[in-house]
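Below: the structure, in structure tokens.
Here the complex is missing one protein chain, while the rest keep their positions.
Which chain is which? They are A and B, in the order written, and residues in each are numbered from 1.
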Amino acid sequence: MTQQEPSAPVLDAQGVSKRFSAVVALRDASLVLNRGEVVALMGANGAGKSTFVKILTGALTPDTGHVLIRGKDAHVTSPAEARRSGLVPVYQEPSLIPDLDVADNLRLGNTPVEAFRHWVNALGITALRMDDMIGRLPLATLRILDLARALAAEPDVLLLDEMTAALPTDLVARVLKVAREQADAGRSIIYISHRFAEIAALCDRATVLRDGATVGSVKIEPGIEERIVEMMLGADHPQTAVAAKSLKAASQGTPRLALRGLAAGSRLNDVSFDLRQGEVLGVVALEGQGQDELFDVLAGNRRALAGTVAIDGQPASFRHPADAIASGLTFVPGDRSHALLMSRSVRENIALPLVARLSNWGAIPLRDEATRVTAAIERLQIDTRAQGEVRRLSGGNQQKVTIARWIAKGVRTLLLFDPTRGIDIRTKRQIYALVRDLAAQGAAVLFYTSELSEIRLACDRAVVIFNGRVVDVIDAADADEPTLMRAAYGLTEKERTA
Amino acid sequence: MTRILSKNIWTLGLAALLAVLLVITKLIQPDFGVSGLDSLGRAALPFALASLGMAVVVIAGGIDLSLASMMAVTSVTAATLMDGASDGQSVLVVLFVLLLGAAMGTVNGTLVVVSRVPDIVVTLSMLFVWQGTALLILNAPGGAAAPWLRALSVGGVTLPFVPEALTVWLPKSVVFLFVCLAVVWLPIRRSKLGLMFYAVGSDALAAFRSGVPVGRTKIAAYAVTGLFAALGGIAVTMSTGIGEPIPGPYLLAAVAAVVLGGVVLGGGRGGLIGPVLAVFILRLVRMDLTLMSVDPNVTTIVEGSIMVVVVMFGGVVAMRGRRT
Partner (left out) sequence: MSSTEIPVTRRLTRLMAENPLIPLILLLLALVLVLEIMQPGIVSPFWIGNTIKVAIPLAMLAACQTLTMLTGGIDLSAGTVATITAFVMATLAPLLGVPEAVVIGLACAVLAGAVNGFGIAICRVHPLIMSLGTGLIANGCLLVYQRYVIATGTIIPDTLVWLGTGRSFGIPNGLVVFIPFAALLIWGQKRTGFGRLLYAVGSNEPATRLSGVRSWQVYFALYTLSGLIAGLTGLILIGLVKTPSLSLALRLDLPSVAAAVVGGTSIFGGRGGYGGTIVGALILTVLTTMLTLLHMPEGARGILFGLIILAVTALYIRLTEKG
């Protein structure tokens, strides 16, 4: 690193890999960013984007590979160091201290106040006072403040992670304008977004990640969306459905679960659909489109802000997951660690719902419990050779345990949130078969998945949610991945209700 | 102006409550006056210093259950070393004890950061360790306090050019308290370290991302707590004239005063004036009960119940805050 060539990239990351115990999050990620360039970093859910961002910003150290900033090995071990090296990130969650006012937050990060004020004004926030408490400001304002703070640090590289997600349209336009001006003035920007319209308006190139590796980098030009969707999906995605869907859901009669205008939190705005007995209904959405809130509401883990839920035609509202379970709605969360008692045995984990109620606090009917647990273990083919604590099981077996719990209890309506994330293909197949099997026996299944190919493998229909609303309902037969991907990115928006 | 008011509404409310209580006290006991204020100030002093210490660490997102034990260690150390010491020596003793307090706090903080065991467990263990240490230094109450130190907390201040009739209304103990507060806390609050305390307590991840060294900040907060504990220990020795190896009821009182004083358990919010006012309120309630010739043990129950209710209330508030 003796002399810096003028044409050298501002940021050059090559061969970056990272694994978390058994899970490989990144295999071979790379990113090149030239002076004055805006590059979109894209990838489907689980492609390794967030891990890559954490490595670029110094929150994680890569196992292999290097990140060079302006030709210097930016061996950063903390966000503070990354900042000094010239890369300033704006995260999805505002990194401002809620209990300090604006001025103190600036002081904490050594941000020049005048420059900050300039950027706040330029970004269209007018009524800000320096003694406003951060915790009292709306989310959109906080994101702008975070961006203004980053700009005031005069970074060489600005990383914007879903910057526009919580912003109203006028602020989005401002942000894009300022970002473009910054790029024209010679700064470089890494732009992460699910919105093609913004990427088309702002970015010069798109670098695409798939399965933890960079699969290519393309120039942004009209009509490039299709190409990017293909890159994100990969060429070898199976086009044919494996599971035979002989059973067409009985479309008459009262639906098992009927949602009308459901809204919750800041992201779920207006969702309506019906789920019928014997049906597996897929839910397709990019990250953070309201699907988490949707499942939380149905599981009784969160209160809805608006809308109604009806079960078998009867209106229902849940104050606690116990209420939802009593109504037959059983929920398997996406993160196994949210469902499992890691330090307890398989049996205790599966039998947990059986002892949940006050009336079951006495002596456990051991024989009945053993029968139910054994039946559930056999049905899911859980490998229990590794006896003892559940945390010693493989990811796939852990996932099976979270489902087996409800098999042992008895399933009416099963809410599965991304049940196959990060598990092996054999276990995935078993889960598809189980889901079909349960539906055939009269259960209703709501199945959110981040893997689009699963819609054809396991579901009868899929609702597509974008920006907290249902934007499309697609029959499994028509649900090839490009169609789903386009719908999920809001490219084929057509308002419909199921 | 209204903003400053609304920001400090809790503190102002406490101040008003304290004023009301003072009036009530005067009504119950018409000859409540200079000596009453003086004894109130003296009784409140160790509690107030303990609460200051607790407030600092709670603001930074921790808790220190070993606070009262550290006070015991510093109290017996001061009393033992001062026994028979000259005035000059005893000044050195005080400085040494303050250093000792900060060192104990640093040990607590380092253990919390390095062992990754939660604060509450680490400081519970250290409660026993420091308590044992105090007993090793002095097996039974004993030792002595330097006369000048004892005089520091008795009577009113003397100020030049101000008539004594006025200065007697300002107990030395209260002045001592505010001097401690100003000397220890003001420089911190004004510097970036104070901001870092709030930042770490408010949102450790955001603080980390803003470039705050989270571990070191926590250790510093514990060190400041230790320093206040040392001041509290000295205050105990100052008012009793001896060293007290068995920790007094300062721990729970400090937690209660911190919660009542508007510092949120969990960190990031509140100041140090609120807890001080809360201590005076709690002490005054106790004093009023005594004046009404309520059994002192009943007073203890009432006081304990107030503290528990305050902490329970704080718990409910914290829970609501988490939900929204």
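Just so we're on the same page, contacts are C-beta pairs under 8 Å (C-beta built on N, C-alpha and C of every residue); 3 or more make two chains touch, one makes a residue touch a chain.
All values derive from a computational prediction rather than experimental measurement.
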* Among the chains included here, which ones are touched by the excluded chain in the whole complex? -> A, B
* **Listed residues B:G33, B:G132 or B:P147, member touching the removed chain** => B:G132
* Using the definition of touch stated at the top, determine which of B:S35, B:Q89 or B:S115 touches the missing chain. => B:S115
* To do: Out of A:L340, A:L457 or A:L484, point to the residue that touches the absent chain in the complete complex.
  => A:L340
* Asked: On subunit B, what residues meet the omitted chain?
  -> 65, 111, 115-118, 120-122, 124-129, 131-137, 139, 249, 251-252, 255-256, 265, 295, 297-298, 300-301, 303-305, 307-308, 311-316, 318-319
* Hey, which subunit A residues sit against the chain that's not shown? -> 299, 301, 320-322, 325-326, 331, 333, 337-344, 348, 351-358, 360-364, 366, 388-389, 391-392, 405
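As a working rule, only the chains that are shown with their structure count from here on.
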* Quick one: in the complex, what on subunit A touches subunit B? -> 59, 78-80, 83, 89, 91, 93-100, 104-105, 107-110, 131
* Asked: If you look only at subunit B, which of its residues touch subunit A in the complex?
  -> 3, 192, 195-196, 198-199, 201-203, 205-213, 268-269
